[in-house]
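What follows is a single structure, and I will ask about it in a moment.
The complex is shown incomplete by one protein chain, all other protein chains being positioned as in the whole.
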Amino acid sequence: MSITTARAVTASPWAASPAPTTPQAWVRRAEEVAAILEVDAVERDRALATPYDEVRLLKQAGLVTLLGPRAQGGGGQSWQTAYQVIRRVAEGDGSIGQLLGYHYLWSQLPAFYGNPGQTEQIAATATRERWFFGGAVNPRDADLVAVDTGDDLMFSGAKTFSTGSKVSDVTWLEAAIDGHEHHVFALAPSDHPGITFHDGWDALGQRLTESGSVTVQDVVLPWSAALGWLDKEFRPRVYNTLALPAIQLVFTSFYLGIATGGLRTALAYTRERTRPWPYGGDDRERGVDEPYVLDAYGDLQSKLWAAEALADRAAEAIEELHLDPDGLTPRARGEVAVLVAAAKQRAVDVGLEIGTRVYEVTGARATSSDVGLDRFWRNVRTHSLHDPIAYKRREVGLFALLDEVPEPTWYT
Amino acid sequence: MSITTARAVTASPWAASPAPTTPQAWVRRAEEVAAILEVDAVERDRALATPYDEVRLLKQAGLVTLLGPRAQGGGGQSWQTAYQVIRRVAEGDGSIGQLLGYHYLWSQLPAFYGNPGQTEQIAATATRERWFFGGAVNPRDADLVAVDTGDDLMFSGAKTFSTGSKVSDVTWLEAAIDGHEHHVFALAPSDHPGITFHDGWDALGQRLTESGSVTVQDVVLPWSAALGWLDKEFRPRVYNTLALPAIQLVFTSFYLGIATGGLRTALAYTRERTRPWPYGGDDRERGVDEPYVLDAYGDLQSKLWAAEALADRAAEAIEELHLDPDGLTPRARGEVAVLVAAAKQRAVDVGLEIGTRVYEVTGARATSSDVGLDRFWRNVRTHSLHDPIAYKRREVGLFALLDEVPEPTWYT
Amino acid sequence: MSITTARAVTASPWAASPAPTTPQAWVRRAEEVAAILEVDAVERDRALATPYDEVRLLKQAGLVTLLGPRAQGGGGQSWQTAYQVIRRVAEGDGSIGQLLGYHYLWSQLPAFYGNPGQTEQIAATATRERWFFGGAVNPRDADLVAVDTGDDLMFSGAKTFSTGSKVSDVTWLEAAIDGHEHHVFALAPSDHPGITFHDGWDALGQRLTESGSVTVQDVVLPWSAALGWLDKEFRPRVYNTLALPAIQLVFTSFYLGIATGGLRTALAYTRERTRPWPYGGDDRERGVDEPYVLDAYGDLQSKLWAAEALADRAAEAIEELHLDPDGLTPRARGEVAVLVAAAKQRAVDVGLEIGTRVYEVTGARATSSDVGLDRFWRNVRTHSLHDPIAYKRREVGLFALLDEVPEPTWYT
Partner (left out) sequence: MSITTARAVTASPWAASPAPTTPQAWVRRAEEVAAILEVDAVERDRALATPYDEVRLLKQAGLVTLLGPRAQGGGGQSWQTAYQVIRRVAEGDGSIGQLLGYHYLWSQLPAFYGNPGQTEQIAATATRERWFFGGAVNPRDADLVAVDTGDDLMFSGAKTFSTGSKVSDVTWLEAAIDGHEHHVFALAPSDHPGITFHDGWDALGQRLTESGSVTVQDVVLPWSAALGWLDKEFRPRVYNTLALPAIQLVFTSFYLGIATGGLRTALAYTRERTRPWPYGGDDRERGVDEPYVLDAYGDLQSKLWAAEALADRAAEAIEELHLDPDGLTPRARGEVAVLVAAAKQRAVDVGLEIGTRVYEVTGARATSSDVGLDRFWRNVRTHSLHDPIAYKRREVGLFALLDEVPEPTWYT
């Protein structure tokens, strides 16, 4: 497979800086990225512009290869650090946080599903070449089909969503394959002439995630590229099922980042611009002295901290499982899935509450479109519908009540 | 004063229908208007287009003159009917509901503040000419000033907000006047060359309310046009203070209309398009059978009905006061204000909750921009910040705890 | 049937007062009863004393015969008035409010189910004799059985709950009857030697409702006493199904009364005893000036008013149906049931919220057992579990979503 990075790389803000080496330093790096992203987040969101520059920034910052092996120039960091990094980036721009989170998932797909040889080879090349990953993946449909042509697989069809593919270097094709129960995943260069990305992602939130549809026409990839397949049979590691809680915790991470961004943006607005109310209360000189303002911020901040603490605990738990992939049991995997389901609920709840209530503590003029304070509500509201949150409550309820852990599906 | 209606009137959908005569018939008429408005509400909202056509529709439907005297062709209806009509229109388009509500307030300003002669004369002319009213009013600033030139007043300055003026036939100018404590209100033709309406209202919600700024240059109006002034003195009726609870109940009415519109739109979407979730629950064939969907809709509908019932009760109470304006006491006025403050809280709470939670029962695809399901949240969120809802809780709290009714201010 | 009132009647507070004649006067009478009940409500609740005196008070006040025909000395009032009266009495003592509400239901059972002859005869006698009704009724079990002995029915068995029977003059026996699908209801004197009421109702709340179990041994009643049966066949009026929404609205009425009592009790406490907090805020002289206190009371009062307004609307709607029992359609009945289901939800929600949050605005010393502020939470919490509130949300959801009205069951 020979894929080269097409995008020009302009001067990096970190050209003169040494690469971070500790988790703390990586998180700081992510904060620097967020600060850059935040500057024109409102305009970018409205323009619905394809985020080529923002992906380049992630590469320059080294975040794209955070999980890659150090030998090839990667950060060699753990998923725990990755969750923190996603959070920080999403604080500056929720869409870019999602793109980075999905990239981590796609880039680590071999570690979840691949044969050891595939895992190592893809990790090495991806890190060296600083690939940004996309995915034409949706296990709920079979609109993309792979045909066995002997040594190769030929992919044709379409996918409704293809998050990040348009700004990616490589894209996973996920397809139904005739005569097999399991779908096949294989990596293709995103600029392959048989792959066409369509615009048309125009949603309420997470607007820059390039989640439009894709059509695939006669893309031929070798059987050896089929992740986890050996001799035309799917032989998954137990480990594969860990991908699912990881996915949901990636979601949770950027929800928390968006919520934090929303709260921080509102706090700054209130400090700088919110006026006290002159009628019917105690006369106050500053908006920040209004009791109802302090009360609301205290409530929101406390709830956000609690959601973060639970997500951190889930990240610790999942990290332990990553450290011993071969020892993974369905029960251990299921318990983590339940913890992640709980963390997701708390993140969504507080994200939506912050998204709505910040207006009450900033005031009428904060509804001006150029303030753009609505993007936080829109971003959480949109992606939190990926799969029904009611089923996350149900999963946790089944565990609490009947000590049952969820069966691995694409959503638990 | 000689003001003529500038806008061309095209064929009315109700050209062949007799005018409604009962409150029920007027409400049905409003529902017909809402059905027309709803068709392209999403596109109109996005285009930020000035709603000339929509105001014409309100005129054709007879809603603009709902409160006008029958002798001049008005509907001769009560405020109670008007609140219902505002609700229905806002169900189809929140902005137009607000414009109509404000129009009712502006058109009835003489009844609240004027001398009997002014009241009758303006009511008659406005009804006959089917004036749509706007207002360059904001009692919190003194940026517009009236100068006493002997027989006349000359207005110059600016106002930050001028809701509806751009699509209006006549506009109230509210100005500080040198040497007097009270501001003066006087009616000017909206196409007066000295009045310039500016674009620039680009807010999160209620986008078509034309709430942009206005500048006024040397607009001369006679002293006799100064509402409630006699011999250059302001001699208000006690009744004037009733305007304020009426304003807040107008707000409440279009919040409820928007909430109803949001719920109805979501219900239709769920019925037609929401799919059941295939993982982890009982297998169901239809989205409408999902227990969490039924649960959420039941909760939202119940809350909405309760808020409506309280607003209806407030409307009854205020109607009683309207019927005996000279018997109005500060206490009676204050008790109604408290009831309205309570109704507003419930309307805002349920409006925001519906605006956010409808997504959980419609699903991920309902976030597509062409569905436009977000306008309900945006509309309630935006206008509900007009004055801090925390102070409405405080007002009701003071009444419950200390039996105090609020002092009349521009916001209670 | 010959039943006499066993209890001694002591001097009535209203001995010298004329009976009320208007709904307003009856509501005032109920308020006077509530004021008497409130004095020792805490002690009575704790003592778990059988409320003989309280039932006598209800008789003296005339409330027991509120719905009875005027010709026999009854109040001749409507159900709408009855709901208001239940609310007021429950404000003073939730248990007594429930007993009165159940009494109204039991006393009107013939109007719902009986043949016209039964209806009139029981109404006349019950009013003249001022019967207090109880009921050994629970359609979910068949532990009480009636045996057809030719002209008579012989009842034997038990019921788990028998609300109010112990303090009643007459009691409905509800029993399964061999060879018939429908259960039979017949009225027995409560002091019948074959009926034994057991103590043992010791619940969290509504402690004085005498809802203990009952055993029945060989109680013989004539077939003519079987409500709605003719020639040993059950021939119900359509009207019968109206009983069920009426039941749920009776529940809603005493929930609202309890909530009002809780709020009023807390308000008085705060006014008289709650101290301001001296640390970390603005220094205030009075507890009533604390912004968080005013905020919470404003929120609770607004929610309570909204729930009351919705219950009032449901009462109006059900009253319309009562006025034309023969015109009752399943759809009309179902729509009212949905409205009642919504009102119940709002009443329960606000009742529980008031029950819990009043402590935050009264303070630590209000937890002293002699204050007894917990009875409001306990009372709503206990009875609101009569049937799952989740199913009330479901009913309203089904109506909103699919325009379905609930099938008549014993709980809808």
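Letters A, B and C mark the chains as written, and numbering starts fresh at 1 in each.
By our rule, a contact is a pair of C-beta atoms (placed from the backbone, for glycine too) under 8 Å apart; a residue touches a chain by one contact, two chains touch by 3 or more.
Owing to the predicted nature of the structure, the values given are computational and were not obtained by experimental measurement.
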item	value
Residue touching the undisplayed chain, where the options are B:Tyr292, B:Trp305, B:Tyr359 or B:Phe376	B:Tyr292
Contact partner of the left-out chain, one of A:His198, A:Arg271 or A:Arg331	A:Arg271
Residue of A:Gln345, A:Thr367 or A:Thr382 touching the missing chain in the full complex	A:Gln345
Residue touching the undisplayed chain, where the options are A:Leu310, A:Leu328, A:Leu352 or A:Leu373	A:Leu310
Touching residue (missing chain; options C:Ala49, C:Ala203, C:Ala243 or C:Leu402)	C:Ala203
Residues in chain B touching the chain absent from view	281-282, 291-292, 295
Positions on chain C where the hidden chain makes contact	140, 202-205, 277-281, 290, 292, 352, 356, 359-360, 363-364, 366-370, 373-374, 377-378, 381-382, 385-391, 394-395, 406-407, 409-412
For chain A, the residues touching the chain missing from this view	263, 267, 270-271, 288, 291, 293-303, 305-307, 309-310, 312-313, 339, 341-343, 345-346, 390, 392-402
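In the analysis below, only the chains that are shown with their structure count from here on.
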item	value
Rounded Å distance between chain B and chain C, as computed from the means of their C-alpha atoms	42
Whole-Å gap separating chain A and chain B, where each centre is the average of the chain's CA atoms	42
Contacts with 2+ other chains: residues of chain A	281, 292
